[in-house]
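Following this message is one structure expressed as structure tokens.
Excluded from the complex is one protein chain; the other protein chains are retained at their positions.
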Amino acid sequence: MKRAITLGAIAIFLTIASIWMGKASYSWFPPQASAEAILYDDLFSILTAIGTFIFLGVTLAIVFNIIFYRAGRYDTSDGLPIEGNIRLEILWTVTPLLIVIGLATASYQTYDKMNLHGPTEIASLPQVIEPAYADTGIIAEPMTNVEVDSKQWAWVFRYPEKNVTSTELHLPVNQRAHFQLRSQDVIHGFYIPAFRVKQDIIPAKTIDFEFTPILEGKYRLRDSQYSGTYFAAMQADVVVESPEDYQAWLTKAAKQTPTPAPNQAASEYARRQQKEDSAGWKTVVPAPAPMVNYHS
Amino acid sequence: MTTTTPQDLIPKTPPNWRKYFSFSTDHKVIGIQYIVTAFFFFLLAGVFAMIMRGELITPEPDLLDRTVYNGLYTMHGTIMLFGWTFPVLSGFANYLVPLMIGARDMAFPRLNAAAFWMIPVVGILFILSFLVPGGPAQSGWWAYPPQSLQNPTGNLINGQFIWLLAVAISGVSSIMGALNIVTTIIRMRAPGMGWFKTPAFVWTVLAAQLIQLYGLPALTAGAVMLLCDLSVGTAFFDPAQGGNPVLFQHFFWFYSHPAVYVMVLPVFGIFSEVFPVYARKPLFGYKIVAVSSLIITGLSGIVWVHHMFASGTPGWMRVVFMASTMLISVPSGIKVFAWVGTIWGGKLRLDTSMLFAMGGLINFVFAGITGIMLSSVPIDIHVNNTYFVVGHFHYVLYGTITFGIYAGIYHWFPKMTGKMYYEGLGKLHFYLTIAGTALNFLPMHPVGLMGMPRRVASYDPEFAFWNVLASLGAFLLGISTIPFLLNMVSSWISGKEAGNNPWRAIGIEWLVSSPPEHENFEEIPIVIAEPYGYGKDEKLTENMG
Partner (left out) sequence: MTDSTITDKELHLEHEEDNRMWGFSIILLSESVIFLSFFAGYIVYKTTAVNWLPPGVSGLEIREPAINTIILVSSSFVIYIAERFLHKENIWGFRIFWLLTMAMGSYFLYGQAVEWMGLEFGFTSGVFGGVFYLLTGFHGLHVLTGVLLQAIMLIRSFIPGNYAGGEFGVESTSLFWHFVDVIWIVLFVLIYVWQ
């Protein structure tokens, strides 16, 4: 009886702690700037709660034994020779199995809802669940279309309708955006943490990618697949703005003649060449700064 | 408290330091050669890590040139894996397996020595690669093409070339070792030692080495093709010539995912040996723990694409490999719960190796949970290639494997050297290490969730706070090795005599003298009991006690 109460109390404590951690997990992320981010954070919260439960459960069990089952200083006796317990062993085989089946199902649903596309050769998954952008007043058609060109070490975004190129990614809010990702040399990674999306870009291929920005603001796009010396500097700004501002920006940019954009890799490399006693090793030379209609 | 008689305290052969620098075929000498050499590489790669953390203490790339940072992190990862974890665990397998199964040596003693002597060669190649023009390899331990093929110096002998060469030699050494260990375990167990009388450590070593045999050849195939691309100019992985860089990723991870279980399985074995001794209880569910190792071996071969979720991987493949990956938590959970069951209600003694084993267990559960998070495709899409992953794998590679190795070193140190280590220094080492691990690797998780990519020498100022913490933790970990080194060196030279069995442990290795004689056994033991008879007062063997 006393044991049951203790166990019950522990279970309640674990549950509360887990739910609390699950709630807290929302604060660990950048802003939820895309429809996909909302789905993501919900799934992550569930995983955090379950993970906390398992982790604290095991840790508390160990700590409990450290406190209550220490051998005395001169106690050389052995514990009870318990070699196993079939029922317990089955229980702790089946329970994790059920948990991961649940996790896999939930993850699959979330992934399906995100509907990111990505490489879809050979066969693609059937779209079973309504995509996330269908939920609220988000416009799926027409999509914003952007071609993304990556090279060592620069991003260039091209808007085919107006034939505009830019080193800053502009997107209208609440409208599904479609990207065609390309690389000129090595593998790069298209990654915007505020949107919780990422896709490696494989050279000599065009990869389709989609997501839905829902929060106006300025975010950071980072290269996520290591691409050599100036990898860390391969970043760009992302501006999500109202459709009106977006159109105004596009029209204005279309009128500007292309100029070379500032490029951190190129300028760092130039500085390094001037220093005679450079401590570094020989590196792949950065591609020249891109010529674009618009840069920040 | 021990059952030793005064006679067997005196080692029958006087210690001879020179044998450790010779081409010895004694598995015990080779075992110690492996462990000591590997620890040297651990310190070296650890120094690299501390320099890297020095760079990362500020957001700007100020301490090191970017190429130097990239070379350091590449060599840090590579040396930690191919110079530290693999060899040190080969050392444990070499030293312990014949003793635990009642054999006089390994199946192929000369092959064994040859496999060991390749390791210093590998290490020297890694170090020499810092001296070639263009510096060492700078494309991470994955060496993904086409980036790894770029070779800005144009020289035939370049860092990437030497890197591939060294990794290939290390692969040959591992295959030779695996062949030897697998044959030894299957063919040379003492009379009476059926599979379910074989210690759990031996099971895990077998499971791990089977992975080497089926996995390493795939990496070899990929490495040969990469080498041809790099040196001869073939088109296999070069997209500019119609090659397929994603195929390399498949070859690489087909081995390198299972490789993480090659490393962690023997550590599971160490846990399974340590917990019963210091909890004074039999290993809970010994049989299912033993068999779950082989289940892990099997499953580990069908999950590799979880490292490529964000790569050129189609959706159906992502989902299939998510499901297979998640299944691994079942056999892992069996082990974790069995260890907790072993401790449960025992008579716990918190000697240093027990502390390291329990710390390692807790770290493993933590890392396993972040691993399960990573295996969920949508979750991984955001955190892939961020510090969240770096946090996950250091919790296993440092928090679990290195902890487990420390547990193993403290546990078998008296057997290997005949001397006791100093418990106080050991405890100090443990507390510094566990604090350093948390301070170093915990902050990597939040900063990864915020979106800090890995493999960067500079980062946005918003990430600075967590990076400062991590760097302090790294320096603390560096400091933590000092009491360990002091302890090992001074007690090996002038520690108390340990006797055959200072822990009153059950196991054939504890029935022979410390250190064991050249051929281990006067008379081959005849095994009559299961390996973990704590609290049962039964004889383990018919003829030795």
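Labels A and B are assigned to the chains in the order they are written; within every chain, residues are numbered from 1.
Keep this in mind: a residue touches a chain if its C-beta (ideal position, glycine included) is under 8 Å from a C-beta of that chain, and two chains touch if they have at least 3 such contacts.
As the structure is a prediction and not an experimental result, all values here were calculated from the model.
Taking the complete complex into account, the chain left out of view touches B. Note that of B:V36, B:A235 or B:L350, the residue touching the chain absent from this view is B:A235. Contact with the omitted chain, checked across B:L131, B:L156, B:A221 or B:V320, is made by B:A221.
The residue touching the chain not shown here, chosen from B:V132, B:L213 or B:A529, is B:L213. When the whole complex is considered, the residue among B:M50, B:V291 or B:I526 that touches the unshown chain is B:I526. Listed here are the chain B residues that touch the chain not shown: 104-105, 107-109, 175, 178-180, 182-183, 186-194, 213-218, 220-222, 224-225, 228, 232-236, 241-244, 247, 251, 254, 519, 523-524, 526.
In the analysis below, only the chains that are shown with their structure count from here on.
Chain A and chain B have CA centres that are 29 Å apart. Put simply, chain A touches chain B in their complex at residues 28-30, 39-40, 43-44, 47-48, 51, 54-55, 58-59, 61-62, 65-66, 69-71, 75-85, 88-89, 92-93, 96-97, 99-100, 103-104, 107-108, 110-111, 114, 116, 118-125, 185-187, 189, 191, 193-194, 196-200, 202-205, 207, 220, 222-233, 268, 272, 278-285.
Those residues of chain B that touch chain A in the shared complex are 1, 61, 64-68, 70-71, 133-135, 138-140, 144, 146-147, 150, 152-153, 239-240, 242, 245-246, 279-288, 310-316, 318-319, 322-323, 326-327, 329-330, 333-334, 336-338, 340-341, 343-350, 358, 361-362, 365-366, 369-370, 372-373, 376-379, 381-382, 384-386, 446, 449-451, 453-460, 504, 530, 532-536.
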